[in-house]
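In this view, the complex is presented without one of its protein chains, the others remaining in place.
For chain A:
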Amino acid sequence: RIKQIQLEQDSGKSLHDELRSQTLIDLNRAGVGLLEVVLEPDMSCGEEAATAVRELQLILQALGTSRANMAEGQLRVDANVSVHHPGEPLGVRTEVKNLNSAKFLAKAIDSEIERQIHELENGREILNETRSFDHKLGCTMPMRDKEGKQDYRFMPEPNLPPLLLYDTASLPPGADPQQVINIDWIQERLPELPSETREKLVQQYGMLPEHSFALLNEVGLLEFFQNVIKETRAEPKKVTSWVLNIFLGFLKQQNLAVNESPVTPSALAELLNLLDRKAISSTAAKQVFEELWCSEGKTPSQIVLEKQLELMQDQEVLEQACHTVMEGHPQVVM
(Lines give C-alpha, C1' and ligand atoms only; values in the text may rest on other atoms or scores of the structure.)
Protein backbone atom coordinates (compact mmCIF):
# COMPACT_ATOMS: atom_id res chain seq x y z
CA ARG A 1 0.00 0.00 0.00
CA ILE A 2 1.08 3.50 -0.68
CA LYS A 3 1.09 5.65 2.39
CA GLN A 4 2.05 9.00 0.98
CA ILE A 5 3.21 10.71 -2.17
CA GLN A 6 5.33 13.84 -2.12
CA LEU A 7 6.17 16.01 -5.05
CA GLU A 8 9.50 17.72 -4.60
CA GLN A 9 12.15 19.56 -6.48
CA ASP A 10 15.57 18.05 -6.64
CA SER A 11 18.33 20.09 -5.12
CA GLY A 12 21.92 19.87 -6.21
CA LYS A 13 24.47 17.19 -5.61
CA SER A 14 27.56 17.59 -3.46
CA LEU A 15 30.73 15.87 -4.49
CA HIS A 16 33.33 15.83 -1.78
CA ASP A 17 36.87 15.94 -3.05
CA GLU A 18 38.86 14.78 -0.04
CA LEU A 19 42.12 15.06 -1.91
CA ARG A 20 41.89 18.75 -2.55
CA SER A 21 39.75 19.44 0.47
CA GLN A 22 36.96 20.95 -1.51
CA THR A 23 33.33 20.35 -2.23
CA LEU A 24 31.98 20.57 -5.73
CA ILE A 25 28.35 21.46 -6.12
CA ASP A 26 26.59 20.02 -9.15
CA LEU A 27 23.39 21.89 -9.89
CA ASN A 28 22.53 20.15 -13.12
CA ARG A 29 19.57 18.33 -11.71
CA ALA A 30 18.42 21.18 -9.46
CA GLY A 31 14.77 21.94 -9.98
CA VAL A 32 13.97 18.63 -11.63
CA GLY A 33 10.70 17.20 -10.38
CA LEU A 34 10.90 14.39 -7.84
CA LEU A 35 8.13 12.02 -6.90
CA GLU A 36 8.60 10.44 -3.51
CA VAL A 37 6.43 7.42 -2.86
CA VAL A 38 6.24 6.14 0.70
CA LEU A 39 5.04 2.57 1.05
CA GLU A 40 3.50 1.09 4.17
CA PRO A 41 5.57 -1.49 6.02
CA ASP A 42 3.69 -4.32 4.29
CA MET A 43 6.70 -6.24 3.03
CA SER A 44 8.58 -8.86 4.96
CA CYS A 45 11.65 -9.77 2.96
CA GLY A 46 14.03 -8.48 0.33
CA GLU A 47 12.29 -10.23 -2.51
CA GLU A 48 8.92 -8.73 -1.68
CA ALA A 49 10.43 -5.30 -1.54
CA ALA A 50 12.30 -5.77 -4.79
CA THR A 51 9.13 -6.99 -6.47
CA ALA A 52 7.15 -4.05 -5.21
CA VAL A 53 9.81 -1.67 -6.45
CA ARG A 54 9.94 -3.44 -9.79
CA GLU A 55 6.19 -3.12 -10.20
CA LEU A 56 6.37 0.56 -9.33
CA GLN A 57 9.11 0.94 -11.90
CA LEU A 58 6.98 -0.70 -14.58
CA ILE A 59 4.01 1.48 -13.76
CA LEU A 60 6.06 4.66 -13.86
CA GLN A 61 7.57 3.60 -17.16
CA ALA A 62 4.17 2.77 -18.62
CA LEU A 63 2.86 6.16 -17.53
CA GLY A 64 5.85 7.93 -18.99
CA THR A 65 6.55 9.55 -15.65
CA SER A 66 10.11 8.38 -15.44
CA ARG A 67 12.47 5.88 -17.02
CA ALA A 68 13.02 4.77 -13.43
CA ASN A 69 16.41 3.25 -14.11
CA MET A 70 17.98 2.54 -10.73
CA ALA A 71 21.52 2.32 -11.99
CA GLU A 72 21.29 5.78 -13.48
CA GLY A 73 19.78 7.23 -10.35
CA GLN A 74 16.43 7.90 -11.96
CA LEU A 75 14.85 5.78 -9.28
CA ARG A 76 16.33 5.90 -5.83
CA VAL A 77 15.17 3.59 -3.09
CA ASP A 78 15.69 3.85 0.65
CA ALA A 79 14.63 0.88 2.72
CA ASN A 80 13.32 1.19 6.28
CA VAL A 81 13.87 -2.11 8.05
CA SER A 82 12.77 -3.31 11.45
CA VAL A 83 12.06 -6.65 13.09
CA HIS A 84 9.57 -7.68 15.74
CA HIS A 85 8.01 -10.78 17.24
CA PRO A 86 4.58 -11.62 15.86
CA GLY A 87 1.87 -9.78 17.76
CA GLU A 88 4.24 -7.11 19.07
CA PRO A 89 4.52 -3.58 17.69
CA LEU A 90 7.05 -2.73 15.00
CA GLY A 91 10.61 -2.56 16.22
CA VAL A 92 13.11 0.27 15.94
CA ARG A 93 13.85 0.87 12.31
CA THR A 94 17.02 1.69 10.46
CA GLU A 95 17.13 3.38 7.12
CA VAL A 96 19.26 1.78 4.44
CA LYS A 97 20.42 4.01 1.63
CA ASN A 98 22.75 3.85 -1.31
CA LEU A 99 20.94 1.07 -3.15
CA ASN A 100 21.31 1.25 -6.88
CA SER A 101 19.73 -1.93 -8.13
CA ALA A 102 16.75 -4.12 -7.25
CA LYS A 103 19.16 -6.98 -6.60
CA PHE A 104 21.13 -4.98 -4.01
CA LEU A 105 17.90 -3.75 -2.52
CA ALA A 106 16.81 -7.32 -1.81
CA LYS A 107 20.25 -8.34 -0.53
CA ALA A 108 20.56 -5.27 1.67
CA ILE A 109 17.18 -5.79 3.26
CA ASP A 110 17.79 -9.45 3.92
CA SER A 111 21.21 -8.82 5.40
CA GLU A 112 19.86 -6.00 7.55
CA ILE A 113 17.05 -8.24 8.82
CA GLU A 114 19.64 -10.83 9.70
CA ARG A 115 21.82 -8.26 11.43
CA GLN A 116 18.98 -6.90 13.51
CA ILE A 117 17.83 -10.33 14.59
CA HIS A 118 21.39 -11.19 15.53
CA GLU A 119 21.80 -8.00 17.55
CA LEU A 120 18.51 -8.45 19.40
CA GLU A 121 19.15 -12.11 20.15
CA ASN A 122 22.44 -11.11 21.71
CA GLY A 123 20.70 -8.69 24.03
CA ARG A 124 21.71 -5.54 22.20
CA GLU A 125 19.50 -2.75 20.90
CA ILE A 126 18.85 -1.45 17.42
CA LEU A 127 19.78 2.18 16.92
CA ASN A 128 17.51 4.36 14.82
CA GLU A 129 20.25 5.22 12.37
CA THR A 130 21.01 5.47 8.70
CA ARG A 131 23.07 2.73 7.15
CA SER A 132 24.46 2.19 3.71
CA PHE A 133 24.77 -1.08 1.87
CA ASP A 134 28.24 -2.27 1.05
CA HIS A 135 27.66 -4.68 -1.79
CA LYS A 136 31.17 -6.03 -1.70
CA LEU A 137 30.85 -7.08 1.89
CA GLY A 138 27.18 -7.91 1.43
CA CYS A 139 26.06 -6.12 4.55
CA THR A 140 25.00 -2.72 5.84
CA MET A 141 27.31 -0.24 7.53
CA PRO A 142 26.45 2.84 9.56
CA MET A 143 26.81 6.01 7.50
CA ARG A 144 29.51 8.36 8.68
CA ASP A 145 27.46 11.54 8.33
CA LYS A 146 26.42 12.97 11.66
CA GLU A 147 22.82 12.14 10.88
CA GLY A 148 21.60 13.14 14.31
CA LYS A 149 17.99 14.31 14.29
CA GLN A 150 17.98 17.19 11.85
CA ASP A 151 15.38 19.83 12.51
CA TYR A 152 14.60 21.01 9.01
CA ARG A 153 12.39 23.84 10.25
CA PHE A 154 9.98 23.29 7.44
CA MET A 155 6.96 25.49 6.94
CA PRO A 156 4.20 25.11 4.35
CA GLU A 157 5.25 26.70 1.07
CA PRO A 158 3.07 29.78 0.57
CA ASN A 159 3.68 29.85 -3.18
CA LEU A 160 1.91 26.55 -3.68
CA PRO A 161 -1.83 26.93 -3.40
CA PRO A 162 -3.72 23.88 -2.12
CA LEU A 163 -4.16 21.13 -4.67
CA LEU A 164 -7.80 20.09 -4.81
CA LEU A 165 -8.68 16.79 -6.40
CA TYR A 166 -12.15 16.25 -7.73
CA ASP A 167 -13.94 13.38 -9.34
CA THR A 168 -16.77 13.70 -11.82
CA ALA A 169 -19.32 13.60 -9.02
CA SER A 170 -17.74 16.33 -6.94
CA LEU A 171 -16.62 18.61 -9.76
CA PRO A 172 -18.01 22.11 -9.25
CA PRO A 173 -20.37 23.09 -12.07
CA GLY A 174 -18.96 25.44 -14.68
CA ALA A 175 -15.40 24.73 -13.65
CA ASP A 176 -12.79 25.44 -16.27
CA PRO A 177 -11.37 22.03 -17.22
CA GLN A 178 -7.93 23.60 -17.58
CA GLN A 179 -7.90 24.67 -13.98
CA VAL A 180 -9.22 21.70 -12.04
CA ILE A 181 -8.01 18.18 -11.56
CA ASN A 182 -10.64 15.54 -12.17
CA ILE A 183 -9.26 12.17 -11.26
CA ASP A 184 -11.94 10.33 -13.25
CA TRP A 185 -10.86 12.20 -16.35
CA ILE A 186 -7.27 11.23 -15.73
CA GLN A 187 -8.23 7.64 -14.99
CA GLU A 188 -9.92 7.33 -18.36
CA ARG A 189 -6.80 8.49 -20.08
CA LEU A 190 -4.31 6.26 -18.34
CA PRO A 191 -2.25 4.11 -20.68
CA GLU A 192 -2.24 0.38 -20.26
CA LEU A 193 -0.69 -0.44 -16.92
CA PRO A 194 1.49 -3.53 -16.31
CA SER A 195 -1.20 -5.54 -14.56
CA GLU A 196 -3.48 -5.02 -17.54
CA THR A 197 -0.73 -5.97 -19.96
CA ARG A 198 -0.07 -9.16 -18.10
CA GLU A 199 -3.73 -10.05 -18.01
CA LYS A 200 -3.93 -9.56 -21.75
CA LEU A 201 -0.94 -11.78 -22.33
CA VAL A 202 -2.48 -14.57 -20.31
CA GLN A 203 -5.78 -14.24 -22.13
CA GLN A 204 -4.39 -13.81 -25.58
CA TYR A 205 -1.61 -16.33 -25.56
CA GLY A 206 -2.75 -18.77 -22.92
CA MET A 207 0.48 -18.42 -20.98
CA LEU A 208 0.79 -18.90 -17.27
CA PRO A 209 0.67 -15.77 -15.08
CA GLU A 210 4.29 -16.38 -14.04
CA HIS A 211 5.27 -16.12 -17.66
CA SER A 212 3.57 -12.80 -18.06
CA PHE A 213 5.48 -11.49 -15.06
CA ALA A 214 8.73 -12.78 -16.45
CA LEU A 215 8.08 -11.15 -19.82
CA LEU A 216 7.47 -7.79 -18.23
CA ASN A 217 10.26 -7.98 -15.74
CA GLU A 218 13.07 -7.94 -18.24
CA VAL A 219 13.57 -4.65 -20.01
CA GLY A 220 12.66 -4.97 -23.68
CA LEU A 221 11.65 -8.60 -23.46
CA LEU A 222 7.95 -8.03 -24.01
CA GLU A 223 8.64 -6.10 -27.16
CA PHE A 224 11.00 -8.80 -28.37
CA PHE A 225 8.34 -11.41 -27.69
CA GLN A 226 5.66 -9.45 -29.52
CA ASN A 227 7.89 -8.94 -32.51
CA VAL A 228 8.56 -12.66 -32.73
CA ILE A 229 4.86 -13.42 -32.47
CA LYS A 230 4.20 -11.05 -35.35
CA GLU A 231 6.52 -12.85 -37.74
CA THR A 232 5.92 -16.47 -36.88
CA ARG A 233 3.19 -19.01 -37.45
CA ALA A 234 4.36 -21.02 -34.50
CA GLU A 235 2.06 -21.46 -31.55
CA PRO A 236 2.29 -18.70 -28.94
CA LYS A 237 3.04 -21.28 -26.25
CA LYS A 238 6.06 -22.37 -28.23
CA VAL A 239 7.20 -18.78 -28.62
CA THR A 240 6.74 -18.13 -24.93
CA SER A 241 8.77 -21.17 -24.03
CA TRP A 242 11.58 -20.33 -26.44
CA VAL A 243 11.75 -16.70 -25.37
CA LEU A 244 11.61 -17.30 -21.65
CA ASN A 245 13.70 -20.43 -21.45
CA ILE A 246 16.21 -20.48 -24.24
CA PHE A 247 16.53 -16.86 -25.30
CA LEU A 248 16.46 -15.43 -21.80
CA GLY A 249 18.78 -18.19 -20.65
CA PHE A 250 21.40 -17.20 -23.16
CA LEU A 251 21.04 -13.53 -22.24
CA LYS A 252 21.51 -14.18 -18.55
CA GLN A 253 24.44 -16.47 -19.12
CA GLN A 254 26.31 -13.70 -20.88
CA ASN A 255 24.85 -10.94 -18.75
CA LEU A 256 23.37 -9.13 -21.72
CA ALA A 257 20.36 -6.89 -21.99
CA VAL A 258 17.65 -7.66 -24.53
CA ASN A 259 18.79 -4.79 -26.74
CA GLU A 260 22.28 -6.28 -26.83
CA SER A 261 21.08 -9.63 -28.13
CA PRO A 262 22.84 -10.90 -31.25
CA VAL A 263 19.66 -12.70 -32.22
CA THR A 264 16.93 -10.53 -33.65
CA PRO A 265 13.19 -11.23 -33.29
CA SER A 266 13.04 -11.90 -37.02
CA ALA A 267 15.78 -14.48 -36.75
CA LEU A 268 14.06 -16.29 -33.94
CA ALA A 269 10.75 -16.08 -35.76
CA GLU A 270 12.31 -17.68 -38.82
CA LEU A 271 13.80 -20.41 -36.71
CA LEU A 272 10.48 -21.12 -35.08
CA ASN A 273 8.85 -21.28 -38.49
CA LEU A 274 11.31 -23.93 -39.56
CA LEU A 275 10.56 -25.85 -36.43
CA ASP A 276 6.86 -25.41 -36.90
CA ARG A 277 6.75 -26.95 -40.36
CA LYS A 278 8.96 -29.69 -39.13
CA ALA A 279 11.84 -28.80 -41.38
CA ILE A 280 14.12 -29.38 -38.41
CA SER A 281 13.92 -31.21 -35.12
CA SER A 282 13.85 -29.38 -31.82
CA THR A 283 17.33 -30.61 -31.03
CA ALA A 284 18.54 -29.22 -34.30
CA ALA A 285 16.73 -26.00 -33.59
CA LYS A 286 18.65 -25.54 -30.40
CA GLN A 287 21.87 -26.11 -32.26
CA VAL A 288 20.88 -23.53 -34.83
CA PHE A 289 20.07 -21.06 -32.09
CA GLU A 290 23.47 -21.51 -30.56
CA GLU A 291 25.02 -20.89 -33.93
CA LEU A 292 22.84 -17.81 -34.46
CA TRP A 293 24.02 -16.43 -31.17
CA CYS A 294 27.66 -16.67 -32.10
CA SER A 295 27.75 -15.80 -35.74
CA GLU A 296 26.77 -12.50 -37.21
CA GLY A 297 24.43 -12.10 -40.10
CA LYS A 298 23.63 -15.72 -40.89
CA THR A 299 19.99 -16.59 -41.13
CA PRO A 300 18.59 -19.75 -39.57
CA SER A 301 17.92 -21.22 -43.00
CA GLN A 302 21.52 -20.67 -43.98
CA ILE A 303 22.79 -22.35 -40.86
CA VAL A 304 20.47 -25.31 -41.38
CA LEU A 305 21.79 -25.75 -44.89
CA GLU A 306 25.41 -25.38 -43.81
CA LYS A 307 25.14 -27.83 -41.01
CA GLN A 308 22.84 -30.13 -42.88
CA LEU A 309 20.40 -30.09 -40.01
CA GLU A 310 17.29 -30.56 -42.07
CA LEU A 311 14.89 -33.21 -40.98
CA MET A 312 14.72 -35.85 -43.49
CA GLN A 313 11.18 -36.13 -44.76
CA ASP A 314 11.70 -38.54 -47.56
CA GLN A 315 10.20 -41.91 -46.56
CA GLU A 316 12.48 -43.93 -48.79
CA VAL A 317 15.66 -42.24 -47.64
CA LEU A 318 14.64 -42.74 -44.02
CA GLU A 319 13.89 -46.43 -44.59
CA GLN A 320 17.22 -46.83 -46.28
CA ALA A 321 18.99 -45.17 -43.35
CA CYS A 322 17.22 -47.45 -40.86
CA HIS A 323 18.12 -50.55 -42.88
CA THR A 324 21.72 -49.42 -43.02
CA VAL A 325 21.91 -49.00 -39.28
CA MET A 326 20.17 -52.32 -38.55
CA GLU A 327 22.41 -54.18 -40.98
CA GLY A 328 25.45 -52.57 -39.49
CA HIS A 329 24.60 -53.62 -35.93
CA PRO A 330 22.84 -57.02 -36.05
CA GLN A 331 23.63 -57.92 -32.46
CA VAL A 332 21.83 -54.89 -31.10
CA VAL A 333 18.77 -55.47 -33.21
CA MET A 334 18.31 -58.97 -31.93
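One rule holds in what follows: contacts are C-beta pairs under 8 Å (C-beta built on N, C-alpha and C of every residue); 3 or more make two chains touch, one makes a residue touch a chain; residues count from 1.
Basically, contacts and distances are computed from a predicted model.
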| item | value |
| --- | --- |
| Omitted chain (choose from "Trafficking protein particle complex subunit 2", "Very-long-chain (3R)-3-hydroxyacyl-CoA dehydratase", "Glutamyl-tRNA(Gln) amidotransferase subunit A, mitochondrial" or "WD repeat domain 54") - UniProt protein name | "Glutamyl-tRNA(Gln) amidotransferase subunit A, mitochondrial" |
| Touch with the omitted chain, as defined above, among A:40, A:151 or A:188 | A:151 |
| Given A:160, A:294 or A:332, the one touching the chain that is not displayed | A:160 |
| Interface residues of chain A (partner: the chain not displayed) | 14, 21-23, 25, 27, 151, 153-155, 157-161, 176, 179 |
